[in-house]
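Only one structure is covered here, and it is reproduced in the block below.
The complex appears here minus one protein chain, its other protein chains still in place.
Labels run A and B following the written order; every chain starts at residue 1.
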């Protein structure tokens, strides 16, 4: 039994310790945000945050994760109370099929938590690891920049909900 | 008084010596010429120059990642400080646009720029000096027909007194032996062609030959293994530790494609070498491979036998629990290895360019530097071309876990004795103190 801390909540998981986090999230814990894309760490659809850094959950075994802070897209907010990153993607309508989007959001979240002043080129460089096939890239870039604005104006990169117009 | 006289005399002598040294070190400037017009150059010469520039890996030091080609600015970290590749586009003000051909040839052969300044041996004129006139002409034609870029590289960051270039004349006196390539009359034409390319333009020894305390190649220990940008360049002699001994054919594939199924993917600085060589005619690469294979030599009977049995073992499906072969995360295996590495390296399905880690050289070196760097940074083609693509695990795994999985590969999979102080090497890599990657790198 391995204990994982995901979005601030502790979970005891029974999967084999070698199981990549992605499968534990999706199959054991019912957290579907991270997606299977390649299983090789090549596309970024499975991206989550571990201790503040973006990692490929498809090649990160849960054995490596006890005692570490895992954050998934579910930890950024909810459908009723979306966090700034989610709000920004909704506002920019930054999805087509949307399959890559949770991974994009998590990698972008890691960037903005580390560098709240990240500009467009920083975002492009940082998102290089993630693939999108629908060609939503321009909107993704706009959404991440909007998220950076929302976070800066809220003075908070965390998961607390931000509603448009109600920021400090 | 007597004491003062002695001191004074010493000063005068030193001054004279220094003055004499300066006279010795002096090289005249070569007058700037009008920038040549691209249509002066023969197309075939330019085309051969492009291939030669690829063999010479020019863009590797003279192009900043994502920046305009050959416009300089790439930082080259050396044990002596940071040197920046210069702008070698034909821009008249910031590049070499006004260098006449004799100035270019002097830089290549003698390590002196057009203005007469000595060049640091990070620019491998100790190899380029062996180039033929024809190849220098072709390289000049190629460079002079590139797109000019107006840009100046940052100033070098070197501690006193290394920034004083006339000192390099002393270095050259000690270590630099100018002269053309001499073919070996007893060797085949192919080997001679390969030797010429390897020893001159390709400057393989710049990384694969160890350097002395003053940064000069220890020529008597040619290809005994060196370092580059914090990566170990393995020995290209009988001491090369590849579990499956290199052949000329495997080397040619590796050099051309950046991958060989029994040796793995080029990583670190070698990625760019392979990328550049992918643009070079097959016969040039084959000749280089033939010459290097000759240096690596025939494996001993024991090594050849060990390689055969290793490959045979890998070809068998075997029980699922066999270390280093078939896929499952069987009990008793390191779960981090199984979940992070096994999915690609153990699957034995040739789905990705990932081979069983019992075959990789990085696990067989005396230093864990290369394996650590591969785990940390992954393997990424610097181009949008097809090729090995492995994610880095920095951040996904903690430092303790990276050390653990690295040792696991070393001992349980490669079957070698554990490395000493992997954690220390990891720390030095992180702090940037590992530019020599643990000294002798064979």
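FYI, a residue touches a chain if its C-beta (ideal position, glycine included) is under 8 Å from a C-beta of that chain, and two chains touch if they have at least 3 such contacts.
We adopt the following convention: contacts and distances are computed from a predicted model.
Protein name for the hidden chain, per its UniProt entry and selected from "Ethanolamine utilization protein", "Molybdopterin-dependent oxidoreductase", "ABC transporter permease" or "Putative monovalent cation/H+ antiporter subunit C": "Molybdopterin-dependent oxidoreductase". The residue touching the chain not shown here, chosen from B:29, B:115, B:304 or B:351, is B:351.
Set against the missing chain, the residues B:68, B:116 or B:424 yield one that touches it, B:68. Seen across the whole complex, the unshown chain contacts chain A at 15-16, 19-20, 23, 26-27, 30-33, 35-40, 42-43, 45, 72-74, 76-79, 82, 86, 89-90, 93, 95-102, 105, 124-125, 127-128, 130-139, 141. Summarising the interface, chain B meets the missing chain with residues 37-39, 41, 43-44, 46-47, 50, 59, 63, 66, 68-70, 90, 145-148, 278-279, 317, 320, 326-329, 347-349, 351-353, 381, 383-389.
As a working rule, only the chains that are shown with their structure count from here on.
With centres defined as mean CA coordinates, chain B is found 38 Å away from chain A.
Against chain A, in their complex, chain B makes its touches with residues 329, 333, 335-336, 338-340, 342-344, 352, 378, 389-391, 393, 395-398, 401.
Per the touch definition, chain A reaches chain B in the complex via residues 16-20, 39-42, 50-51, 53-56, 58-64, 68, 129.
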